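Only one protein chain is missing; all other protein chains are in place.
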Amino acid sequence: MSSFIPMGPKIAVLTPEIIVFGGSVLVSIIGLSRSKTLRNSVPLLAALTLLASLVAIAFGYSNEAAEQAGVLMPHFNKIIKTIILVIGIGLVAISVGHIDRRMEDAVARGATTFDPMRVVRGEFYAFMLLSICGAMLIPGSPDLIWLFLALELTSLPTYIMVAMSRGTRRAQEAAVKYFFLGAMSTAIFLYGFALIYGSTGSLQLSTIREVFADQVGRGGIDTLGTTGLILCILGFCYKLAAAPMHFYAPDVYEGAANPVTGFLSFIPKIAGFAALAVLLNTVGWSGHAGISETGTVIGGLPAPILATLWMISALTMTLGNIGALLQKSVKRMLAYSSISHSGYMVLAIIAGPGLGFEALLFYLISYGVTNLAIFGALSGLQKRGEDVESFEELSGIGRRYPGLAAWLAIGSGSLMGMPPLLGFWAKLMLFMAGVQAGHTPLVIIAALNSAVSVWYYLRLIGVPTLSPPGTSSEGVLKGPSSWPRFAGAVAAFVVILLPLFASRILGNSAEFAPVRPASSAKPVPTTTQETPREENAQLALHCSPTRL
Amino acid sequence: MIPMLSITDTHADSPAHAVVTAIVNAIPSPELGWTGLILLFPAISVVLTGLCCALRVKSKLPGWITVLALAGSFALVLKLYFLRGDAGAPVVVHLWDWMNFSWGNQDKWHSLQADVSVYVDSLTLFWLLFVTGLGTLIAIYATEYMEADVGKGYARFFNGVSIFILAMCTLVMADNLILMYLGWEGVGLASYLLIGYYYKKPAAAAAGQKAFIVNRIGDLGLAVGIWLIWVNYGTIEFNTLFQVWNDADRGVGGFDKALIPYCLMLGAFGKSAQLPLYVWLPDAMEGPTPVSALIHAATMVTAGVYLIARTYPLFTLHPDALATVAWVGGLTAIFSATIGMAQYDFKRVFAYSTISQLGYMFMGLGVGTTFGAAYHTLTHAFFKALLFLTAGAIMHGFAGQLDLRKLSGLRKVPGFKIVSWTMLIGCLWLSAFPYSAGMLSKDVILVQALSGKDHGFVWLGWIGLITAAMTAYYAFRVWFRVCAGPVFYMPGEESHDDHDAHHDDHGAHADPTSTTSHEFHPHAPRWAMNGVLLIIMLGAFATGIPGYMEMRGESNWAQVMMAHSSAFAGSVQAHVTDAVNFGMNPHQLVEVFGTAASLGGIAIAMYFHLLQRKSADKLRAWLLAHNSIRWIPVAMENKWYVDEFYHACVRGPAWIAGHILHFTDKHVVDGLMVNGIGRIPAALGRLFQPLYNGVLQGYATTMAGGAALVVAWVVYRWLTSGVGA
Amino acid sequence: MTHLLAVSQYGASHAVTITLAMSALLFTIGLVGFLVRRNMILMFLCTEIMFQAAALAFIAFGRMRMDTGGQIFVIFILTIAAAEAALALGLVILLFRRKETLSSEAWSELHE
Partner (left out) sequence: MIQYLLLLLPIISALVIALSSQRAAKWIALIGSTAAFIAATLFAVQFPHWTTGNFWPDLNTTPILGNFGVDLKIGVDSVSMLLVLLTVFLTPLAIAGSFSAITTRVREYYAWFMILQASMLLAFMSRDLIFFYVGYEFTLIPMFFLISIWGGPMRGPAAIKFFIFTFLGSVFTLTAVIFVAVRHFDSTGTWTFAIADLVKFSSTQLSAREQFWVFVGLMTGFAIKTPFFPTHAWLPLAHDQAPTGGSVILAGILLKLGTYGVFRFALPMAPIGAIECTTFFAILGIIAILYMGLVCWVQTDIKKLIAYSSVSHMGFVVLGLFALNPIGLQGAVMYMVNHGLSTGALFLCIGMIYERYHTKDMEQLGGLVSKMPVWSFFMIIFTLSSVGLPGLNGFVGEFLCLMGAFVAEHDQPAGYPGVLGPWYAVVAAIGLILGAMYLLIMLRKIVWGTLREPHGDGHTEHAASELPTDLNFREIAILAPIAVACLVIGLYPKPLLNAVEPCVKEVLVNYPAAIDAFNAKRGLVNPSAPVKQAETAK
């Protein structure tokens, strides 16, 4: 069943991940160095690693080679990796100066001497790189084992990062919650893998796809497979912070240090979406889902999967938004906002390859960049060596730090979908994808939700710029390093300017091949009229002129 | 059908070009194109007096500018009259495009053509003659009357007068209904500004506002009428309209058409202060007296008569339309006469008499004699202007005193001779003294009414006769009280000289009632006022001429002018019949009973108000003493409580509704609905908040439970829909 | 269960079915244990039980399909489980040092 793929090309395709992995090893060693310069160069090194990996993708990655190496969605793979790396560099930048802050202070003051056993900087960046490496591995997974390992590689370091991000009880509590609930979710999707394996008899995703297509031809995916898929989706929801597996998110985001929260709200999420795309690729979006609003038959995910995702999407965005309305802590609010954005993005997953995936990728870029702007600004502030967390502490800081307030405002505007910022275009694409897939009701729910979200995003715009400075915002000062602020500024400019180049970006992502046709190229079995289906096929062609 | 002279425009493309075209068109053409200048003169006056206002000119310059401009207009009107004669064809002069656009073509219903164009036929000329003529005279009068305000409100006053004349000329010269509507509202604006001239008096400000708003009700009728006309005839230009009406569409139509006269009627009733809508006119007396004379007696209030005369053919669209006009007119006449009999403020008496006389005009229109109506308008314009101007002269002389109980024997006060005697002429004319112009014009109407066969017009004639008696009574009640009898006067509460000073702010002035006649020196009118009074008196005499000619069965210019205008075109002008009552035909009937009514009224007035002044009070006391009849004087003195009725039944409920709606808006629409919807998300959020309790197991359970719920939902969908796997 | 038995079209033996049932049971035990136990070590062990339930299922399915993939997967599951165990124990020790208790309820400072 599984075709043999020689090792060489496979490793060649994995060069970027190998670079990142190597970098993590290097970083973890250098972090222990007694030389302050060397120690301080750790983030730079991490960023350079990511940059090198990026170069490797830019110049060493070809879709053909990847396809040869068994990557199922080569272009999707490339784009996801690129996004992870670019945003990853930003995430590294916003975490500069955070880890070991007290220790370094003490050393600088001469209060203590450097003790390699008590510093964690090296490990922190190493874990960060490992997690990024894991996330990068996901979209190219050829089989379930790979997928499982990549997912675990993504999550396990993050548990530790939360715990070590700051030495407080809150961080440890966040870590324990994150870890235990994460373990539960892992068990759930692992069991799902087992059921899929049971249904199809293979771990190879390409084979699974064929078997599922075969099953669809015989009336539908069997119960075992369906259950497995649903369990997987639910398990992945944990990574996405999507309902009903989102409950950990507010606590964990609040407990972790600001840069780590920024990390958590992006890397696991993109990993989860990549995993979801890879997994759902096995059942494909060309099955029949039902009758659309407009009366035409629409292709889509199998009905139970669609129903699950539909429900998850609607629940996630709604619960996220209504939860965010009540928050006093910026980070908790951002956690809920992150939840709701997962809900929007699930809509893109539902819409499927073509416009849906383009929307998903664009949305991920937009969300990642915007997140950087906001967390960059937040990480660039401190209050007595601690993170700035509550709205009160941000009150009126625009007077002193207009730039940071502006990054926050631009980020919020983008998250709420205010044109002409990046978030608007992302949402536009998303809604287009949703409507095109025939899910106008879901799009309307999403639209309503984005209107609700305005309330709390406005607070994030308004509190720093409009409110008078209060007692709790007086002690808020700039953080020790200017890198987070710089990263925030760059991200904010990107949020404003990227739309001008959106055409180029989307032009690139439009080329990605979402689904490889099943080798046997069976006609999709029909239970309803033939003609609309033909149109539908036409439609798919329009979506992806080059990729089929 | 109707020959016309039209200077058509080239349709403008670009704005600049259009402006040039407009100016070129406004320049007099070799023929009668200069007609448009009749409007130009007051317009220039508006601008110049406005400038004077802005520059705070401290001389009588604005007054004389106005007089000159109006005189210029009057001269042009005269020239036009003499050029065209009584029965000339309508002149249409296009000035510039206004609300003019089309879709498709320029046909009926496919375009809306309301241009600033002038349409002059004999009806227009008839009105223009006395509007500009009296306007000029009254402006001259006002240059003296308002002299106390020089440098303060003087320019503003004449600006208002110029606006008024401009709007009034636009009204009567309009070539289409919408332009007429412009004039219609324009005179309302002038009226608003001039009534509120003494803006510091809250009553004046309120009166101006009331006039505008009540008129708006009428305007609503006019607007609906215009729309209905467009819907039914596809045009609102008089020329085309009458053509259409003449060619094809004569006579009674469907519901839509039948409504047209009633809507127009509403407009006319509003502007001419007829029965349901007359309430603003008495209050309008708060304005300076020349304004009352010009606007609220002679000209503006006859706009309603003009409107009906202008659209007379349309009043045949429903059989009862004209009868309604007649009855409303007749009832207004007698109704306001009863109020006029019981007022002490003689300006108000004249105001009610104006309403009453306007009622006669409508009666005339209704019973079918447009000539009678127009002729009465003409005579009324002169004698009522005369009365108001004399009243003004008295106010001017006696510091605003208007109470007829506080003035007496003015004919013997030095300087008030001319005033008193011209006032007598006015009163005689008003009371239809035999063979006065007032009698002649009124008779035309009453004869027509008494010879009517249906709609109870005969009864209307009798009502007219009774009203005539009442009119004679209240007219001479004023004259005998004020001008006859022993000399006695008390100055008014406020001298309008110093209305700009804060005279009523601190009570620094002595109580005005304590100012006795000994310390007070009446301020006699000078040449401008007296001269104008005399000229108008002569005019009042002159207005009798067509009446005499009519009486002798000769054709006269007024008659001819009406007959060659839309007021006659195809109308139902009835002929006087030989209906017999009391053995007399209508002519004899009116002659006998009219004379009796007039003389009887004067006699009663003489008894109560000259010979036995005490007995008037006694009569009043006697009436008040008897419970069964005491409502009569009370109601009459309180104007039949009509204002109060409107206040309670229209304004009150609307005001309460306003408050209720404001409350609703604040607390239901905004508070409950909008804020309520706004609260839903947060409330939902609070609903789910307990789930985020921070306990690890709690989260785990919720997650597992949530996952189970999702699965359950999927299974449910699966089972129910049967689609899918 | 009927659905599970329905898959035996591939010729699954009774033993496979029983193994699968066992796996499902194990997973349930693990999950319920995770939800009801407060001791963090026990909770962690419950997640391990769930992992092993999945592993058992893999073996059973592998046997049913006559495919070695399931068994290979199990090795990776065990590896990951071991890694998680290391992480979990480290974490638990850290927390125990802080609060001298293993109860998960002691850690509920972060909440709405």
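As written, the chains take the letters A, B and C, and residue 1 is the first residue of each chain.
Operating definition for what follows: contacts are C-beta pairs under 8 Å (C-beta built on N, C-alpha and C of every residue); 3 or more make two chains touch, one makes a residue touch a chain.
Note that the structure is a prediction, hence the values are computed from the model and not measured.
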item	value
Displayed chains contacted by the hidden chain, counting the whole assembly	A, B
Options B:110, B:453, B:526 or B:618, residue touching the unrepresented chain	B:110
Residue among B:144, B:185 or B:237 touching the omitted chain	B:185
Of B:98, B:435 or B:607, the one touching the omitted chain in the full complex	B:98
Of B:55, B:231 or B:487, the one touching the omitted chain in the full complex	B:231
Selected residue (touches chain absent from view) among B:55, B:487, B:648 or B:674	B:674
Absent-chain interface as seen on chain A, which is shown	294, 296, 413, 416, 418-420, 424-425, 428-429, 431-432, 435-436, 440, 443-444, 447-448, 450-451, 454-455, 458, 461-462, 465-466, 499-500, 502-503, 506-507, 510, 538-539, 542
Residues of chain B (touch criterion as defined above) contacting the omitted chain	12-15, 18-19, 22, 96-104, 109-110, 112, 116, 178, 181-182, 184-186, 189, 192, 196, 199-200, 202, 204-206, 208-209, 212-213, 216-217, 219-220, 223-224, 226-228, 230-231, 234, 256, 500, 504-505, 654-655, 657-659, 661-662, 665, 669-670, 673-674, 678
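Methods note: only the chains that are shown with their structure count from here on.
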item	value
Chain contact graph, described as a line, ring, star, complete graph or other shape	complete
Comparison of A-C and B-C (more C-beta pairs in contact)	A-C
Distance from chain B to chain A - Cα centre to Cα centre, in angstrom	76
Inter-centroid spacing, chain C versus chain B (mean Cα positions, whole Å)	95
For chain A paired with chain C, centre-to-centre distance based on mean C-alpha positions, whole Å	26
In chain C, residues with contacts to at least two other chains	31, 34, 43, 104, 107-112
Residues within chain B bordering two or more other chains	689, 692, 694, 696, 700, 704
Chain C residues within the chain B interface of the complex	31, 34-36, 38, 43, 104-105, 107-112
Chain A-facing residues of chain B, complex	681-682, 684-686, 688-689, 691-692, 694, 696, 699-700, 702-707, 709-711, 713-714, 717-718, 721, 723-725
Residues on chain B engaged by chain C in the complex (per definition of touch)	689-690, 692-697, 700-701, 704
